[in-house]
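Below is one structure. I have some questions about it.
All protein chains but one are shown at their positions in the complex.
Coming up: subunit A.
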């Protein structure tokens, strides 16, 4: 588009101002503060909208309350347009009219007209006012270079911004030497995890060491255990040896003993038996001899004659006499005792008779006959009189009467004493009655008595008299003869007794004499005395003595016998001894004791050998062999105690090892329980994921930035030739052909001077670089304008260039205006008349 006219309602200092713009080159001259920038801003704002109140840009709202905004007339593609923008929201109230077609258009339509140019592009590319160019003079070489680079891209404003945004975004996420960015922070976190993990790995090393230690301890333990087992076995062996030692010693001794024995010719059992027999015989004989001898000796020593014997031997005659009398005397003694016995029994009989007969006197013969007669008579008489029977009854009656009397007395007395009242009276009466009955009955019997016949009474009276005479009154008549016989017996007995006592006396005197004889002989021992008194004992004594003498005789006999025996025995002994001698000779032994000794030895040896073989069988050969290495039991027990010592040491060591093992195991267990590593690993992995995501975002941003840059670069490099060409032209003009060419060599903008020397942009002087920047800016605007034609607003580009001549400037401006509408603002312009005066507008200071 080409701007044709401006009509300012109110903008900055301008109120209701109309400004005509030449379609090719319009120069607006005016001092500072005359409004050059304002006009440039006006064009800008009309095209793209007023800046919002928040914007940093100047709003140029007119001071007085005039309308804000204005009109912009332009032509494009052979149409004329009118753009009006006044104050309002969102950049101002906008209207656009195609004056040629009278079509009302809207903002979108306008966009399409100027597409692809937007505000940013315009501002960056076409609007070289407002000290933009001057900015270039402030830039460093590299900034300048960069700007130059980027400038070639279409819409590079936005894109540059985007690049900037991406770069910012990237920088937010990560900076190589940054500290606060998330990626850095998280990488740091990751490092910490890795540190922790490494720490845990040290744990693992520690754990491995523990395992190693455990293994070593275990093997040590095993070894120790094996050693202990070995030692136990050895101990057992030694203990066995020790326990076998006594047997071994014994064996040793026995073997030695056996070895030391020199046995002569063997004596077999048979011979020994024979020998034994003979020896037995001999010894028996000898003992017999000895016994005999002893006996003899005994006799001689132990058998002194007793006193009695002495007496006997001294008074042989009398003794014998007395002895011979002894049986007689004994007889007499027994006779005496018999007699005494008789006498005794007689005496007893006598006593009983006497008791029986009391004072009775025996009948003489006459009286005896008389009595017999009388009794017969009486009997006869009584038979004839039954009353005589009552005599019998009378005595009975007498008894009855007595009973009556007794009863009566008893009852009476008793009743009087014991009973009371009625009973007393009754009892007394009964008692008195009994007394009366008794008396009466007595009388009766007396009466009966008095009724006996005279014969009978005579007889009875005689009998009674006799009784009185012979003291028989106490006896019943029936008894009289008995009494009499008793009396006779009495008298008989008495005679016998007398006889007896006489006999006894004579015997006793005999005995006495005998005893006294003995008494005279025997010593005055009490016992003898007793013996004397008692013949039995005497007899015993004599018997003893008899025995004694008998035995003495026996012994004498025996002594003789003994002597005989002795000599017999001796004979036998000799026989046997000679037999023995022969025997010994046969067996080549000098003496029996030797033989015996030999046999004993033999037996001992045999026994020893038996023991030896038993011992040998008890102890195996190997044991014996082993034991032979030792001189005494102490050596073995020393070994035992040494082994024990070793074992206990080992056991101790093993205890320590086991404790250590327990320790190690518990440490391992602690490590086992520690699950942090897994968490750490997972957290590490998760953190890595996070970081990767952030890096992804970062890379996205960076690559976005790079992509745009790349695209722009490509675009730039594509447009490069065109831009370069124009740059060349403009630069040549500016530098007055000092430089031949501007080109990109290896991505670097390079200038080739007239003398063919090439200069990197960095190597240029600032002034030249600025000129180059200017040339490029112009070139770029021209190139871009091919896509969308907008006017180039230039603000006093040449004022800083000392050596730019005026016509150079005009030349350049003309050149530019061939391709693009140029609106040039300057403070000072001395022109040549080549330019039409309507191309120049002068502003006065407002």
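Quick note on the criterion: a contact is a pair of C-beta atoms (placed from the backbone, for glycine too) under 8 Å apart; a residue touches a chain by one contact, two chains touch by 3 or more; residues count from 1.
Note that in this section contacts and distances are computed from a predicted model.
Asker: Given that one chain of this complex has been left out, which of "Calcineurin-like phosphoesterase domain-containing protein", "Monovalent cation/H+ antiporter subunit E", "CO/xanthine dehydrogenase FAD-binding subunit" or "Transporter" is its protein name according to UniProt?
Answerer: Per the UniProt record, the undisplayed chain of the complex is "Calcineurin-like phosphoesterase domain-containing protein".
Asker: Looking at A:20, A:99 or A:211, which residue reaches the missing chain?
Answerer: A:211
Asker: Decide which residue listed in A:171, A:545 or A:677 touches the omitted chain of the complex.
Answerer: With A:171, A:545 or A:677 as choices, the missing chain is touched by A:677.
Asker: Using the touch definition from the top, which of A:685, A:745 or A:762 touches the missing chain?
Answerer: Of all options in A:685, A:745 or A:762, contact with the hidden chain holds for A:685.
Asker: For the chain not shown, which residue from A:265, A:379 or A:718 touches it across the whole complex?
Answerer: The one listed residue touching the chain not shown is A:718.
Asker: With the missing chain put back, which residues of subunit A would touch it? List them for me.
Answerer: Contact residues on subunit A toward the absent chain are 111, 115-116, 118-119, 153-155, 158, 161-162, 165-166, 174, 176, 183, 187, 190, 200-201, 203-205, 207-209, 211-212, 215, 671-672, 674-675, 677-679, 681-682, 684-686, 688-693, 695-696, 699-704, 706-708, 710-711, 714-715, 718, 787.
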